[in-house]
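This part shows chain A:
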Amino acid sequence: MSLVNYSTREITCKIVYYGPGRSGKTTNLQYVHGSVPDERKGAMVSLATETDRTLFFDFLPLDLGSISGFRTRLQLYTVPGQVYYNATRKLVLRGADGVVFVADSQREQFEENIESLRNLHENLLEQGFDIREMPMVLQYNKQDLPGVCTPEELEDALNFRNVPSYGGAAVSGTGVFDTLRAISDLVLKSLSRKFRQEAEAGSAR
Partner candidate 1 sequence: MSDLFAAVLTRLSRVPGVRGAMIVDISAGVPVVAEVSEGVPSDSIAALAASLYNRTARAAESVAFGHLDTLQLEADAGHVVIADAGETAVVAVADRSAQLGLVRLEVHRAAEALK
Partner candidate 2 sequence: MRRENLDAVVKALRAPTNRFVHEARVRTCLIVNGAGQALAQHGFTRAYEVVNIAALAAAAHAAAGALARLTDGDRWRHLHNAGKRQQMFLAPFRTPVEELILVAIFDEDSSLGLVQLFFDRLVSEIQALPEFQRAAAASSQASFEKDLEAGARRTTSTDGLAEA
């Protein structure tokens, strides 16, 4: 849930990168961290296994600067992708303002993508989120590998909400910032809509 501080004029939003194991969620954050200047980012925290699988989460705080007079901060999180870690995934998903679903374009991971998306919906529902209201962007990662599913194939299978989607190769940065910009945009628009609605409800009383 976004934190808005009217006295200091700061907004903080939480964005969670979701998807099956090894789809490139952590790689997205690592690329962002490597590319953003120091004054716009905090330290990246990664809680991982010895073999570098995300065990709990990765965390990266970003400063987007001033948007409509508010200092806007993003907190990017990833979740562990393996089915086994569902209890942990639920914890990290709490209070999310937006979700980036990072799909693995490799053919052998096709079912894993579908299962992971289903799991996301299930976990969001459990936390009382309306899945249709949750700002979301799809990233079809690993497009740089040979013989992978095309974005069109993945669109058919995964994008039934018709949310913004981008092909990507996170390891080289392709699609990483497009995805991040799109989700930030959606989250901030959603936030401003909520404020307008609250303001209108307030003045109607």
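The candidate set was assembled so that all candidates are chains of the complex that A comes from, given by their letters.
Observations, loosely collected:
Here, a contact is a pair of C-beta atoms (placed from the backbone, for glycine too) under 8 Å apart; a residue touches a chain by one contact, two chains touch by 3 or more; residues count from 1.
Small disclaimer: the values here were computed from a predicted structure and weren't measured.
Only one entry among 1 or 2 touches chain A in this complex, and that entry is 2.
Chain A contributes residues 21-22, 45, 47-51, 53, 55-56, 82-88, 91 to its touches with candidate 2 in the complex.
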